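Have a look at the structure that comes next, please.
For this depiction, one protein chain was excluded, whereas all remaining protein chains were kept in their positions.
Presenting chain A:
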Amino acid sequence: MGNWLVNHWFSVLILVVWIGLNVFLFVQTFLKYEKSDEYYYTREILGTALAVARASARCLNFNSMLILVPVCRNLLSFLRGTCSFCNRTLRKPLDQNLTFHKLVAYAICIFTAIHIIAHLFNFERYHTSQQAKDGSLASVLSGLSHHEKYGGSWLNPFQSPNMTVLYVTFTSIAGLTGVIGTVALILMVTSAMEFIRRHYFELFWFTHHLFIVYFLCLALHGFGRIVRGQTKDSMKESHPHKCAQSFEKWDHHDSHCRPPQFEGNPPESWKWIVAPVILYIFERILRLLRSQQRVMITKVVMHPSKVLELQMTKQGFSMEVGQYIFVKCPSISLLEWHPFTLTSAPEEDFFSIHVRAAGDWTENLIRAFEQHHSPVPRIQVDGPFGTVSEDVFQYEVAVLVGAGIGVTPFASILKSIWYKFQRADHNLKIQKIYFYWICRETGAFSWFNDLMISLEQEMEELGKVGFLNYRLFLTGWDSNIAGHAALNFDKATDILTGLKQKTYFGRPKWENEFSTIATAHPKSVVGVFLCGPQTLAKNLRKCCHRYSSLDPRKVQFYFNKENF
């Protein structure tokens, strides 16, 4: 627990501040509407539900303001770049932007529920007091609009006894925008469930654009000015503390009290959301402009296991290790953008991605390039966007774990290191790399075979054999492969990969690996980078905590996970 806190204190701080602000806004608004005199008469009809509805509304405004910011990935990349001098712990929250986005979304759902329930009570009470004929203060207040002498200063939106709750809901701006906005919110949430997002991503992506409807409805929601409080002039004249008791006599000419005058609160939602909406519009425009630039495809390679490598160039494109881009292929789909990690190194004069067949879009892409169409399908690119792998060079010792196609960010890193060695860049902070590649089937190895073989040779030539320790694990083995490997045990190179390092079968025993590394580097800061499944992340995170010593001067493991 101690180690986790050391790594994540900044994220925890942000979380605590966010919760604190929510609580503060809720309580402050609640007290205002529950205690202040200008809402005395409103409370007479509505009770505490008024304060609850307004407090949750303010929190909704606050959270709706926040929710767009974590998805402005260009802004986040910019922040990560400018803050590169910052402590790595300070930049960790930038990697958790999607988690924060989801958290704020949950808060919006909860506050929406509270807001709706409170307003259901409010409408019901307005309706009841409009129909009441008992001469109570509530019914007198509800009848206020009928006093022509005092203008249209009404309190109760239910103007006549015939109006039902449903009628007022669907004929008032607040009611209509409320219902439509909530339906949009619900559709967004149900299509964003993990199950739908993982397996039917396009459905999630398109439905999520209903946020435009939600924000429009939110902005317009308060324009009906349906929440009404007493005007200042009216309070000076007939303060509720003086006049509330003598409400039967308001109409009499000789009473000191006049009927109270009401005005609606001006809409405030738009003030909260205007800045993030503008920011997000800029973000989308920037993505559009970047994507319009011409992309030249310089090389197409089909690897076994249905993996397509595309090498491309684009004017003004510059990248760092481990970054990713969004790719669109208009001939396959006009609207879809899909993320891919860059597998080339910044030192190369092209950039490349490796695409595995994992769904509709990727299969169509691979098929389009397989069929050697002329001309080659056009590609649009947005990015690059930075993720955690950029931090790899900041550590003295790095443990890189890639599962299957998750090895792609690390391919970029290894290539970059190879180039740095070639150019004799001895300023590398990295002293040692432990690279674990875990794969199900042998065909998947061929992609980076060339890279690994040349790296092996490079290390030998430079006499730096110990710099890169890699272990390749084949998890989908059967007795045939094992038997074959056993028979060829004595050969110098591995039969599957041609590398000097033999392939291991099964999964790595992380406890052994971590304890070996901890013993070999007792005083270093070790960065652990994973691109792979959640279960593996849990395992590695546990090992990082277990093998980090509590003494900050001794070995420390920092866990970084990248997942799309």
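Everything that follows uses one rule, which is that contacts are C-beta pairs under 8 Å (C-beta built on N, C-alpha and C of every residue); 3 or more make two chains touch, one makes a residue touch a chain; residues count from 1.
We adopt the following convention: contacts and distances are computed from a predicted model.
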item: Among "Cytochrome b-245 light chain", "Autophagy protein 5", "U6 snRNA-associated Sm-like protein LSm2" or "CDK-activating kinase assembly factor MAT1", UniProt-listed name of the chain not shown; value: "Cytochrome b-245 light chain"
item: Touch with the omitted chain, as defined above, among A:L203, A:V274 or A:L288; value: A:L203
item: Selected residue (touches chain absent from view) among A:L79, A:V165 or A:I453; value: A:V165
item: Residue of A:E237, A:D360 or A:E441 in touch with the missing chain, whole complex considered; value: A:D360
item: Touch residues of chain A, complete complex, unshown partner; value: 113, 116-117, 120-121, 123-124, 127-128, 165-166, 169, 179, 182-183, 186-187, 189-191, 193, 195-196, 199-200, 202-203, 333, 359-360
